[in-house]
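The complex appears here minus one protein chain, its other protein chains still in place.
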Amino acid sequence: MVFLSFVNCMRVKGPDKFWKRRQILKLAAHFYGRKRNCYSIAIRSVQKALQHAAYGRKVKKLERINLWKERITAACEELNIPYPLLMENLARCDIALSKKTLADLAIWEPRTFKCLTQIAAAKNQSYPPTVKAALQPPPEGVITRGML
Amino acid sequence: MNRPISTYKRVQQWAVFGRLWFLFDAKWQNPFDSAEKIAKYLAGKHKPIYHPLSDVGDHVVVINTKDIALPNKEWRYRMYYHHTGFAGGSSWTSAWELHNKDQTKVLWKAVYKACGGSLLRHNMMERLHLFPDDKIPQELMENISDHMKQLRPVPKALHEYTEEEIKNFPKVFEWPEDYVLN
């Protein structure tokens, strides 16, 4: 007796399985132990790793902005101007330099950064927010020609 | 391939990342406020090249720690906890008692706390040098290149004014000759 239709009852797994698993195992190639070789263990680690990567992509941007802010604050304190004063007055002067550019200028072009702080101080002088600020001497070396 | 850098570039690297020595006079200063500033310098946050992973902190030499000024009732009521590790070895010491035993400890603990909880803290504390009075070893004195600005004005006591200054200071009125001042 030959059962020809019995073969049709066998469930065939799709051809994609090898490639899908290979895709996961490729992402896990640098993991430790069975996590890099065994699919059912690797899939868990890979999913966690991808979650970490997604979260990290957002955090990386925030950390970078924070670092720029710290660097600009440090450069400002050296030049005797507070950071919020610098940012507010540069914005008031329509100098739309990003935190990244300001931090880079502070490191690579320190004299330009000093000039920016002086511009901010001069702008602050033109409409001092408090009595205390009004009593401060105007910044040296700034020629506004009434443009601020 | 890593090429060796030129002499000019090497000197430039040393100039940018050189570690400075700062001097801080703690006379009449609040140790907790000064500790925040000192920790900032130890971490390197006063430099525009700051990065937490690159070790850009500077040395800070603090003098006159015996003359620190704690606010309000802190001398009496700020307590420091210590446990020797043995049974019954816990103790609470007030700030004035600790100051009597070791005149640098109050500021040391304040800076230790201000440094944060990271693993870099011990590294930063290694770069802090505390002295109760004016006397600094000559080796440290030679390294110092700048002052850290104080955070509070140092009040001038009456005995620090010269006789001339007292005499010439403008008075609105003069006490009567036979008036007794307490």
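For reference, chains read A and B in written order, and residue numbers begin at 1 within each chain.
By our rule, a residue touches a chain if its C-beta (ideal position, glycine included) is under 8 Å from a C-beta of that chain, and two chains touch if they have at least 3 such contacts.
FYI, contacts and distances are computed from a predicted model.
S.K.: Suppose you had to identify the omitted chain by its UniProt name; would it be "Skp1-related protein", "E3 ubiquitin ligase complex SCF subunit sconC", "Large ribosomal subunit protein mL43" or "Trafficking protein particle complex subunit"?
M.R.: When "Skp1-related protein", "E3 ubiquitin ligase complex SCF subunit sconC", "Large ribosomal subunit protein mL43" or "Trafficking protein particle complex subunit" are compared with UniProt, the left-out chain turns out to be "Large ribosomal subunit protein mL43".
S.K.: One chain is left out of this view; which of A:K13, A:H30 or A:R145 touches it in the full complex?
M.R.: Here the residue in touch with the unshown chain is A:H30.
S.K.: Of the residues A:R11, A:R111 or A:R145, I need the one that contacts the missing chain.
M.R.: Once the missing chain is taken into account, the touching residue is A:R111.
S.K.: Going by the contact rule already stated, which one of B:H51, B:H82, B:H122 or B:H147 would touch the omitted chain in the full complex?
M.R.: From the options B:H51, B:H82, B:H122 or B:H147, the contact with the absent chain belongs to B:H147.
S.K.: With the missing chain put back, which residues of chain B would touch it? List them for me.
M.R.: Residues in contact with the chain left out: 1, 12, 15-16, 18, 20, 23-25, 47-49, 63, 134, 141, 144-154, 167-168, 170-174, 176-177.
S.K.: For chain A, which residues reach the chain that was dropped from this view?
M.R.: Chain A touches the chain not shown through residues 29-32, 36, 75, 78-79, 106-112, 114, 132, 135-136.
Note that in this section only the chains that are shown with their structure count from here on.
S.K.: From the C-alpha centre of chain A to that of chain B, how far is it in Å?
M.R.: 34
S.K.: Within the complex, which stretch of chain B touches chain A?
M.R.: 45-51
S.K.: Going by the contact rule at the top, pick out the chain A residues touching chain B in the complex.
M.R.: 67, 70-75, 77-78, 103, 106-107, 110
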